[in-house]
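Pasting a structure below so you can have a look.
Every protein chain except one is present and positioned as in the full complex.
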Amino acid sequence: MSLVADLKKKFGDKILAEKLDVIDPWIEVSVEGLCEVATYLKDEPSLAFDMLNCITAVDYCEPDPKKAKKVDWEPHLEVVYHLSSTTRKHTLVLKLMLPRWKNDQEGELPEVSTVSGIWSTADWHEREVYDLSGVHFVGHPNLRRILCPEDWVGYPLRKDYEMPLDYHGIRGR
Amino acid sequence: MADNLNSLFSASAGHWLGFIITALIHIFLLINVVAVGALLFIWMERKVSGRIQDRLGPTRVGGRFGWLQTLADGLKLITKEDLIPGAADSLLFRMAPYLSFAASFTAFLALPFAAGWVGREINTSVFFILAILGLEVFGVILAGYASGSKWSLFGGMREAAQVVSYEVPLGLCVIIPVMICGTMNLVTIGEMQRGTVNNWLIFHDPFTFFAFWVYFTCAMASVNRAPFDLAEAESELVAGFHTEYSGLRWSIFFMAEYGSMFVVSALAVILFFGGWNGPIPIFAGLAYEAGETAFSWGGYFANLAGCLNFLLKTVIGVTVMMWVRWTLPRLRIDQVITMCWKYCVPISAACFVGVLVWQTLALPTAADLDRITIRENWVLVAFEEPEVNNPADPEVETTVPETNEAESGEAAESASAVESSTTQPVANVAEDGQVAIEAKRQSGGRQ
Partner (left out) sequence: MATQVDDKIVEFDVRTDEMLVNMGPQHPSTHGVLRLVLRTDGEIVSEVTPHIGYLHRCAEKIGENVTPRQWIPYTDRMDYLAAMNMNLGWAMCVEKLLDHQLSEKAKHLRVIISELGRIASHLVGMGTYGLDLGTFSPFLYAFREREKILDLFEDVCGARLTYSYITPGGCTADLPDGWLENCEQFLQQLEPVISEYHTLLTTNAIFIKRTCGIGLLTPEMALDYGCTGPVLRGSGVDYDLRRDGEERYTEMYDGYAFEVIVQKDGNYPRDHDYPSVPVDAVLGDCWHRFYVRMLEVMQAIDLVRQAMDRYRSAEGDWGIPIKLTQKLPKGEVYLETEAPKGQMGFYLVSDGSPIPWRVRARSSSFSNLSVTHELCRGIPIADVPAVVGSLDVVMGEIDR
């Protein structure tokens, strides 16, 4: 895929990895290089990724000791950006690999710079990722919980999330 | 009636007793008209809207057609908790629906249902009804203000802006029939439209025809019916001024709304559609003569027929309002106000001026057709005696409304120069109605 070569040439070590032999090929971008790459992808006329379809965070947690042998990943958090172009009619998947917690201290959210200045869709999508998966988007104009109540504790889509026993007197479990 | 009762009581008590009993009887009758009318109209609205929307509407309560549905709902509403929000101004909150209802109800007092069938015959009844109906807005504003809810406040403010604006074109349109008839007394205005359908003021001249439609639009706006129901616009303001109301108070607002609908529709009927006079005067022979006071069964029967006639026309008016409501989307508040000041006011003002000119020039009116068809020989008389210099044509004298006289007299002076030269050719086609009107004008010129 020439795009990967182009990007690698242009951004060098900001493109960390790529996987092209899967159903939806993806490119891994470094956390520092995200904004730069994203701006290029949107503004370059031959690419013109004018639409950000979706931002997802996938939590690869510490595996259960019993299943640990089957699992082939190191614990980490992936943020996945699905991009598409309405003019060029092509799509792209960008990935970021983050530690599950910042500095491996539980409760400290991993940080990514926001792309809401590039695609406004990211505003709400990043809020949702923050709300449910616990990723802090640095520079986001309004990073509040969106689906859960504002005083909710925890990040429900983390794999090790446990439903609180009590929320304002409502039984959780 | 008060006189009769007074003579009855004069021996034992003062005159006031008779007056009070008379008043109570009148009020009892009227409150029944308003309450039962509202019940019926709400039921009708449900049936009409149901049929418009491919539904059946109520079908069960009361045996057939669900005709008691409103009563059942009313009973349910009475049993509901009387809820006053904590943030509300309790006294004003409770007062508001009654104020609205009182205003709507008082208007019925001056509304004639047939010749002489009126709670209180007031010489300025047109003015009275408009003034009292205008007070209804106070109830709504109070409700909006006292509810302690922002939505209610919006509703109240909209209502204030809208109703105050629409009073202007409404008043202008109402003045037009008043000007033609030369009186503000609704009974007299109704009586003046006696006879066949062409005597109805809506057909008087083109301007009255337009004036009616402007009146009807403004009337819908001033009683808050869709597409002008901004005060309670449910898609924007939840329920507008009555958001916080429930139970009986809420239903009293509805009684007031339907009462006002009836009044404005009835006013339209009296001012433009001949009041209690049918399109063809079937019972004309039975009816009371003007000024006749003695009771007669024939007169009573004619009045009864007139009353039914009047109610039928009014109900048709109300039905049209319902039809409009269930068809059109709602306007926006700025569009409603724009429509009032940019369209309704100029059009009604133009109609007013137009009718004024029409009256001044004594141009032919639809009512003149009467004279032609019924008194054909009159035209022949005019033809056969062209030389006769009648100081006043007696027949024209009795039939033309009073206000016409002076103006037609003025017109006569200007027309006198061409008097005898043009009468001759007209006579050749005297059977033709159009030419006959011409002949009548000539005869007017000979005065």
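In order of appearance the chains are A and B, and numbering begins at 1 in each one.
Rule of thumb we're sticking to: a residue touches a chain if its C-beta (ideal position, glycine included) is under 8 Å from a C-beta of that chain, and two chains touch if they have at least 3 such contacts.
Only a predicted model underlies this, so the values are computations on that prediction, with no experimental measurement involved.
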item	value
Of B:Gln53, B:Asn123 or B:Thr360, the one touching the omitted chain in the full complex	B:Gln53
Contacting the left-out chain in the complete assembly, out of B:Leu68, B:Leu142, B:Ala233 or B:Ala362	B:Ala233
Missing-chain contacts mapped onto chain A	22-24, 50-54, 56, 58-59, 71, 80, 82, 84, 86, 89, 91, 93, 119-121, 123-125, 128, 132, 145-149, 156-157
Interface with the unshown chain - residue positions in chain B	49, 52-55, 150-151, 154, 157-158, 226-227, 229-230, 233-238, 326-335
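In this section, only the chains that are shown with their structure count from here on.
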item	value
Inter-centroid spacing, chain B versus chain A (mean Cα positions, whole Å)	70
